[in-house]
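The other protein chains are all here in position, but one chain of the complex has been omitted.
For reference, chains read A, B and C in written order, and residue numbers begin at 1 within each chain.
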Amino acid sequence: MQESKSVPGVCFPWEEKKKEYAEIKGDEEVVKAWWETYDVHAYVHLWFCVTGL
Amino acid sequence: MQESKSVPGVCFPWEEKKKEYAEIKGDEEVVKAWWETYDVHAYVHLWFCVTGL
Amino acid sequence: MAKSMQELYEERMDRYWKANHLQKPDKVPFRPCAAELAGKIAGYTAQQVTHDPDLGLDAVVKMCQAVPGIDATVVNMVFVNTSVTESYGLKYYKVPGIDLDADDSFQYIEPQTEEDAFMKVEEYDRFIEDPNEFVMNVWLPRTSKYMVPPGEQNTWKNNLAWLKNGIAIQQYFQKLGANVARMQTETGTVSSLAGALKAPFDILADKFRGFRGIAYDLHRCPDKVLKATEAVAPHMAWNCIATADPSRKVPCSHWMHRGATGFFSEEVFEKFHWPTLKMVTEQIWEAGIQTIYYAEGKWARNLKHFRQLPEQSIIFHCDKDDIYEVKRVLGDRFAISGGVPNDMLAFGEPADVKKRVKQLITDFGPDGGYLLDAEAIMQQDVKVENFIAMAQACEEYGYI
Partner (left out) sequence: MAKSMQELYEERMDRYWKANHLQKPDKVPFRPCAAELAGKIAGYTAQQVTHDPDLGLDAVVKMCQAVPGIDATVVNMVFVNTSVTESYGLKYYKVPGIDLDADDSFQYIEPQTEEDAFMKVEEYDRFIEDPNEFVMNVWLPRTSKYMVPPGEQNTWKNNLAWLKNGIAIQQYFQKLGANVARMQTETGTVSSLAGALKAPFDILADKFRGFRGIAYDLHRCPDKVLKATEAVAPHMAWNCIATADPSRKVPCSHWMHRGATGFFSEEVFEKFHWPTLKMVTEQIWEAGIQTIYYAEGKWARNLKHFRQLPEQSIIFHCDKDDIYEVKRVLGDRFAISGGVPNDMLAFGEPADVKKRVKQLITDFGPDGGYLLDAEAIMQQDVKVENFIAMAQACEEYGYI
């Protein structure tokens, strides 16, 4: 099976986004969860254009 | 009062969009109404960033 | 006392679930896939149901109200909303009321040349390396009049197109959800599917390379075609599961195109089409979701392959195949649907339809695992009286 770089459900990985922050002073999970929530939505929009439109 | 070029509620005017179509074979009002619906939403998003965020 | 909508809904859900799972429900479920036909019943033009998302969805509710006996149906069988696609400048449709008369069905325009293709033959490696990157940065911008790919000079129309894509599709998703709820509470009807799937080979053929392109590629770069199907398959499965029914009660749908026997040889099907389709279907099944194989065209030669799938993992919808042959080959493992020819619905009379429905129910009903439907998606050519006859015959003969 061909290995692909792209991970389903991810456009802009949290690991990349996290590098923008010097520090996360509070609960990182809250920040990560919502970043990923909107990132997943963006991914679903992109692929809805592919498979649904 | 200063006259401004921009009309509230409009980003991409229907008159401009309409030029893309060689012809509108059916009910133009339906096409116009929905173009303007999403255009108004985009405008509201832009100004929500200005006044609400 | 009349049943409440909730009781009616639960009764229909039970019936639908059992038939999908090879069981014998109290009645053969009527599960039509009505597209522009719903608009015809509701009094809306094809332009209205295609371009106006509110009327398009309203038409389905009105159809369920006007025609008693619909157990489950598709909330948006006119699956493209062209006001959404126009908002961000999608190029590949002929739109009812714009490019077409207000009563024509929307049409997909497949680019006919390598130059116009949304993915070029030399781009296989990029696609294979990262299909999501390709979709975001190459494919989607190419399909839009306004979008600009990374690296090129940006425009205000580009920025606005992405914004509108976000807004319009998001709103459309919410309207879909609200209308599924409306169908349930106002008409007691089950939304028959959630989550869409295409075969990896189909998506490559339909949306990226085009039929001509893929036909050549099978000869000039067969390994890349195969790798491309393998690269895109996880995205197909993931998206289908992510957008499926959270309760796992209703199946997702797989609209089947280029695996039909008229397009490619059995060898091509076996090597390029089937392996990733099988894998994706199994992943979806492992997530607890059945897939409707909506097999457009004729599939006879390839039917035997589907027996490799886990029992009950699919519902096989029969279009131009002999449904008796389909039942013989697949009926012990999977539910089947279909059986009423669209020609009969368009040109026949209610008596013809009732006779056909009675026959289908008599032959398939007693075993369970059968759902009544037309052969193909019902558009504006279907006579309303024939559709009503279908529903009535199912009510009349279906309790067996």
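Here is the rule we use: a residue touches a chain if its C-beta (ideal position, glycine included) is under 8 Å from a C-beta of that chain, and two chains touch if they have at least 3 such contacts.
All values reported here derive from a predicted model rather than from experimental measurement.
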item: Contact list for the unshown chain, restricted to visible chains; value: A, B, C
item: Full-complex contact with the absent chain, from C:Gly39, C:Gly97 or C:Gly166; value: C:Gly166
item: Options C:Ala19, C:Met119, C:Met136 or C:Val180, residue touching the unrepresented chain; value: C:Met136
item: Chain not shown, touching residues in subunit B; value: 1-2, 4-11, 40-53
item: On subunit C, residues whose C-beta touches the chain left out of the figure; value: 133, 136-137, 141, 147-156, 158-160, 162-171, 174
item: Residues belonging to subunit A that touch the chain removed from view; value: 11-12, 20-21, 23-27, 30-31, 33-35, 37-39, 41-42, 45-46
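The working rule: only the chains that are shown with their structure count from here on.
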item: Chain contact topology (line, ring, star, complete or other); value: line
item: Where subunit A and subunit C are represented by their mean Cα positions, the distance between them in whole Å; value: 28
item: Centre-to-centre distance between subunit C and subunit B (centres being mean Cα positions), rounded to whole Å; value: 32
item: Where subunit C touches two or more other chains at once, by residue number; value: 84
item: Where subunit A touches two or more other chains at once, by residue number; value: none
